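Omission of a single protein chain aside, the complex is shown with its protein chains in their original locations.
Showing chain A:
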Amino acid sequence: MQPINLNEVQQHIEQFANRDVYLHLETTNGAYASHFDQSFFSAGAYIRNAKINFTRGLITGDQAPYRAGLKLEIGWVYAEGLTHWELTEDGQLLIAGHSPDGKLAVALQLSPKPFE
């Protein structure tokens, strides 16, 4: 993955607008956060292969980490803490937020076909 370039990522997001696409959205503290620090409140969620159709998609922010929002006909997809991106050979747009030690904290991914 490479550090997010807003213009480039924005162009790719727009390729996914106004058609049925598959979404992977995730946040995580890691499964051991509360084990290593018992005062830490661990929370996270993921959704894999939600079929969505967004009319407007934007990635924004003055500097990394960035935010992204996808406007659906009847709702929203939102993520913050985004730092890196990649377009895979299969045309999947992977956007992620990595903490300074390289660990995944958030992922927002779009694919024309269901994720494996």
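In this text, contacts are C-beta pairs under 8 Å (C-beta built on N, C-alpha and C of every residue); 3 or more make two chains touch, one makes a residue touch a chain; residues count from 1.
FYI, contacts and distances are computed from a predicted model.
Consult the UniProt record of the chain that does not appear here and report its protein name from "Imidazole glycerol phosphate synthase subunit HisH", "Branched-subunit amino acid transport protein", "ATP-binding cassette domain-containing protein" or "LmbE family protein".
"LmbE family protein"
Going by the contact rule already stated, which one of A:Arg19, A:His35, A:Arg56 or A:Lys113 would touch the omitted chain in the full complex?
The missing chain is touched by A:His35.
Sort through A:Asp20, A:Glu73 or A:Asp101 and give me the one touching the missing partner chain.
A:Asp101
If the hidden chain were put back, which residues of chain A would touch it?
Within chain A, the residues that touch the unshown chain are 1, 24, 26, 28-32, 35, 38, 46, 84, 86, 88, 92, 94, 96, 98, 101-105, 107, 109, 115-116.
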